[in-house]
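With one protein chain withheld, the remaining protein chains of the complex are depicted in position.
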Amino acid sequence: MADLSFPPKRPSGFMSSLGLHRFHWLTLAACATMLIIVLMALAAPLIAPHSPILMNPGQRLQPMSAEHLLGTDALGRDLFSRIVYGARVSLMVGAGAALGALIFGLPIGLISGYFRMLDPFIMRVMDGMMAIPGILFAVALIALVEPSVPTVIIAITIPEIPLVVRLVRARLLSAREEPFVEAAVTMGGTPFSILVRHLLPATVAPLTIQLTYVFAAAILIESALSFLGIGIGAETPTWGNIMASGRLYFAINPWMILWPALVLTLCLLSINIIGDALRDLLDPQHKKRGA
Amino acid sequence: MPTNFSRRWLTGASAIAMGVSVALAGLMPASAQADTTTLTAVMNGNLRSLDPTVSTAQIVRTHGFMVYDTLLGMDEHYQPQPQMAEYDVSEDGLVYTFTLRDGLLWHDGTPVTADDCVASLERWGRYDSTGGMMMGVVDSIEAISDTQFVLTLSEPFGHVLQLIAKPSPIPPFMMPRHLAETPDGEQIPEQIGSGPFRFVAEEFRPGDRVVYVRNDDYLPRDEPSSWTAGGKVVHVDRVVWQSMPDLQTAINALGSGDIDFIEQLPHDLAQVTAALPNVEVGIVRPVGMQITGRMNHTLAPFDDVEVRQAALLALDPEEMIQASIGNPDYYSVCASIYGCGTPLASDAGSEWLFGDGRRDRARELLAASSYDGTPLILLQQTELPAFSPQPLLAAQRLREVGFNVEVQSVDWQTQLNRQNSRVPVSEGGWNMIFSAWGITGIWDPLISTVINASGTGRAWAGWPVDEELEALRREFASTTDPDAQQSIARAVQERVLEQVIYLPMGEYDIVSAWRDSVQNMPAGPLTLFWSVSMSD
Amino acid sequence: MYGFIFRRLLSALPVVFIIAVIAFLLVHLAPGDPAVAIAGDGASDDQIAAIRRSLGLDQPLPVQFVTWLTSLVQGDFGTSMISRIPVSQLILQRTEPTVVLALYAMTITLLVAVPVGVLAAWKSGEWVDRLVLAMSVIGFSMPVFVIGYLLIGAFGTNLRWFAVQGYKSPGDGLIPFLYTMTLPAITLSTTYIALIARMTRASMIEILGEDFIRTARAKGLQERQVLFGHALRNAAVPIITVIGSGFAMMISGVVITESVFNIPGIGRLVVDAVLGRDYPLIQALIVLTGVLYVAINLLIDIAYAITDPRIRYS
Partner (left out) sequence: MSADIVSAAASTVLSVRDLSVTTASGAAVPILQGVSFDIRAGQTLCIVGESGSGKSVTSLATMGLLPKAELSVTGGAIFLDDENVLDASPARLRRLRASRMSMIFQEPMTALNPLMTVGRQVEEVLCYHTDLQAGERRARVIAALSEVHLPNPEDMALRYPHQLSGGQRQRVMIAMALALNPRLLIADEPTTALDVSTQRQILSLIKELQRKHETAVLFITHDMGVVTDIADNVVVMRKGRVVEHGPVANVIQAPTERYTRKLLGSIPSLVPPMPREIVSERLALEVAGLEKTFFPGGNPVRAVQDVSFKLGTGRILGIVGESGSGKSTVARCVMLLERPTAGSLVVAGSDVAGLSREALRMHRRRIQMVFQDPNRSLNPRRKIAQTMIEGPLNYGAPKAESLRKAAELLELVGLPAEALSRYPHQFSGGQRQRIAIARALMLDPEVIVADEAVSALDVSVQAQVIRLLKDIRERLGVALLFITHDLRVAAQICDDIIVMQRGVVVESNTCRAVLTQPAHTYTRDLIEAAPGRDLDQVSRRWESYVHDID
């Protein structure tokens, strides 16, 4: 028969496509930066020369020196050590928000996309949640409850949930129309088996991409909340509250804000670049469209 | 403020090419109010509530002194002086007769009557805790004519005049009767006083700006101005309180001439601010603020005096104040719970605050005490820089002597909310807070709410109970002899420190900054806007 | 067309109701007591209890909700618990600066982002495109307040080209307005420019791959006409949609920008209201921004229907 010629066996599937040769150098640099930041967070006690919380009122507002690489803050705490430890909470907030958005957004999105009866109600509630600006919600919730790492994560996560729900639902609705899903129906698939085998996998790629952006957004919002004075407590260093506490001293020593801002920006830049790379990788159609 | 704007614009324009600036300056709007002098000030805190009889917030009190007047004023020697009224005391010290000055008018044009003042005093007595104490011994207050009223005591009380003259925490401001009779719990509906400034309600934007204009009908006394006493002569047409939540922004604005005065400068920035051209930095409030730590006496472990003592001994007042103020020029440390250098100041009980080996004693005391290692909750407010570092430093020092501490950072309003709640720690309660009290609010044992140890709702958050201390305060109240007052004050101080009613953690000056066009800023227990003038 | 608008309006109603419910619950279920905030530091229990009674905070929650919703429907937002000024008046006082700031920022955004996005799409894959992409990612990654501080430091304090803080309305004259509001507007628009330039690029690239663009080129049209006459109009729908959904983003930018530049707008009112526990004000602000969001997206849907005859005629 004519079309029996097989194409050569090419690497297939997601894992093998992770071959590094497929990445732009920028993506590799972003991955390396994130790796360094994650390592910095994990090995903070080994890296930081000082305690991030021990104060020394006699050593306030010191300039950069061998003893204090980036100087000290208004309480005489070592700025470099605080930035190193700050990576912990900032990453935790990002990961927590991404995970939270996934844990709540995915099931709600699946329910909404699959059980059409509930869909109008769920979507109206989601519309209502979307209509309230995230920062307004977070500011209100944190100020009204109590600022702690979990509260901040919850306050940042909740406004992200509707976005995830909409994404999952939209993906599900379009996947339902795919002939291969109809084929699964004709082959006697149960709603559950179709959901697990055909619909859920279709949401993985867009969801992964979306979650990287949630991750970045969460870190950014945490810093904004700290800036407004309603973030995580001052004992726990976060990049946001380091900047917030440096705010008063911008005229004396702008680096108290600029160093953490630099690290924060680098981190977010890396996450965004990784998100874009994932999009190119996991959503080839999008790549074709060029975004 | 087109005038201000023009000035700033010209400053800015000098930086760019001359030709361009000349061309652009031609486009500037003409100054509409060039002959009006306006003093624009950035105050510490936002004026949200306007009722100075209800709120103890300092900004509301400052507002009170703009719009309202008091029967008596307090001069720089802490002495009561006639202001709206002259007074006369009977031989036995039980009958006080007040006679209003002639020509006093409310801002709505009606004359001030004795009736109004009686109602105002009664309202004050219901809200001010020390005022309430005095009302306990007042037999009657009655108007005997339009300009005279009589206050009769049922038993001797040594501080009637001081309380009526006191500038803190709730001064007895005079207002028309219909305002003074606003039901309890409600704020007065409008701002009508007899003070040197009128409040411009139409221009009030909470959180943004408050506008006052000179009260042209005000009759200043003839004596020279001294604190809240003497002649309140106003030389500016308008005073605008501009909110600037970001102090860095405020300093930028002062440098560019957008504003004329910053009430409270972060101490760390005093130097850079002073270096700005045409800007001066100084102290207009010679009585400063005391950093006050407070334990919750109703909850374990601080219901045990030995644990409280251990905590007090673990802390070093010098270091605590240094943590937020830094520059030694701007702070002082003393044992006095009445403020350093006040008439009643002494070093009684100073061994609790100073000396070597306190740390070790703290450790021993704690080890022997009932403390079981339960984590303490320290609230840290993050908004007001003067006393936001102390909880962090305290936590560090307390940990070093064996306490288990958790710091919870909150905004200022949250701290207020939580400090006023007596619930257990598990339900959002607290063990220790830090705040700052103006010296005028603590400068004698009677006025000072901080040492109110009645355990009732009239005490400040923390609700200490100490009958011996209360007995001393009552004794102080009824004593009129200055020497006896001195010795009772010493005893009170010793008792306060020994029982660790609260933690006096040093005193700081309030550093202000102003444009050099602002002249003769008056000294006072609060920032006052009479006497000041502006040059071009 | 009218049927379409009517249907959209109808579907917006339950959303508005849900916004109201969320706003009320958020404020009332959380701990925190406005009475304490009014009384200030050093207030006694008795004073606080009296204030609480006078504010109606001792009523059961459902009663408070019904009372609030009833007056809300009648257009009465209540009175600020803190300053005792009607909430509507407080909000009106603050509306102009925010609207002016937002419009100025939006003007800058559209003037910059759309041409830049079109350029990037046209030169897709070339260095201009990469530069635009890189700038947009950086724009996303910088906290708004850092951008604000950098701009103040460079153009305010150092070069003295612009004011460092404050608000001037366009009524104060064009030059004072530009002098004061340009830095805040740039600060606010940075993230937006990044977003919309990116969206424009993506949307344009998609449209430029469409058959009718090939038709337009086959007709011999110039690239300018192809890009702006044919492609941009078709690409506009997703761009406009982003402007709508980015509204929430703008609000968060406004909150920060107004704090940094000391602009007496809604953003700062939000923070003040929350920190002061001013329940009626918080609720009103949440409901109003929510309704505004719904309204803007409604308008965008209608604008969408107007640009696209396929919707208009169905």
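Note that the chains are named A, B and C in the order they appear, and that numbering of residues resets to 1 at the start of each chain.
The definition used in the following text is that a contact is a pair of C-beta atoms (placed from the backbone, for glycine too) under 8 Å apart; a residue touches a chain by one contact, two chains touch by 3 or more.
Remember, it's a predicted structure, so these values are computed and weren't measured experimentally.
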Missing chain: touched chains present in the view: A, C
Contacting the left-out chain in the complete assembly, out of C:E96, C:D172 or C:D308: C:D308
Chain not shown, touching residues in chain C: 124-125, 210-212, 214-222, 225, 229-230, 233-234, 307-310, 313-314
Touching residues on chain A - with respect to the absent chain: 1-7, 9-10, 12-13, 178-180, 182-190, 193, 197-198, 201-202
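Note that only the chains that are shown with their structure count from here on.
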Identity of the chain that, by mean CA position, is farthest from chain B: A
Result of counting contacting C-beta pairs for A-C and A-B, higher pair: A-C
Where chain A and chain B are represented by their mean Cα positions, the distance between them in whole Å: 45
Whole-Å separation of chain centres (CA-atom averages), chain A against chain C: 22
Sequence positions of chain C contacting 2 or more other chains: 31-32, 259, 271, 275, 277
Per-residue multi-chain contacts in chain A, two or more chains: 143, 146, 229-230, 247, 250
Chain C residues touching chain A - in the complex, by the definition given at the top: 14-19, 21-23, 26-27, 30-32, 121, 124, 137-138, 140-146, 149, 153, 198, 201-202, 205-206, 209, 245, 247-249, 251-252, 255-256, 259, 270-271, 274-275, 277, 282, 285-286, 289-291, 293-294
Residues on chain A engaged by chain B in the complex (per definition of touch): 53-55, 57-58, 60-61, 74-76, 143, 146-148, 229-230, 232-235, 244, 247-252
Touching residues (chain side chain A, partner chain C) in the complex: 124-125, 127-137, 139-141, 143-146, 159, 216, 220-221, 223-224, 227-230, 243, 247, 250, 254, 257-258, 261, 264-265, 268-269, 272-273, 276, 288-291
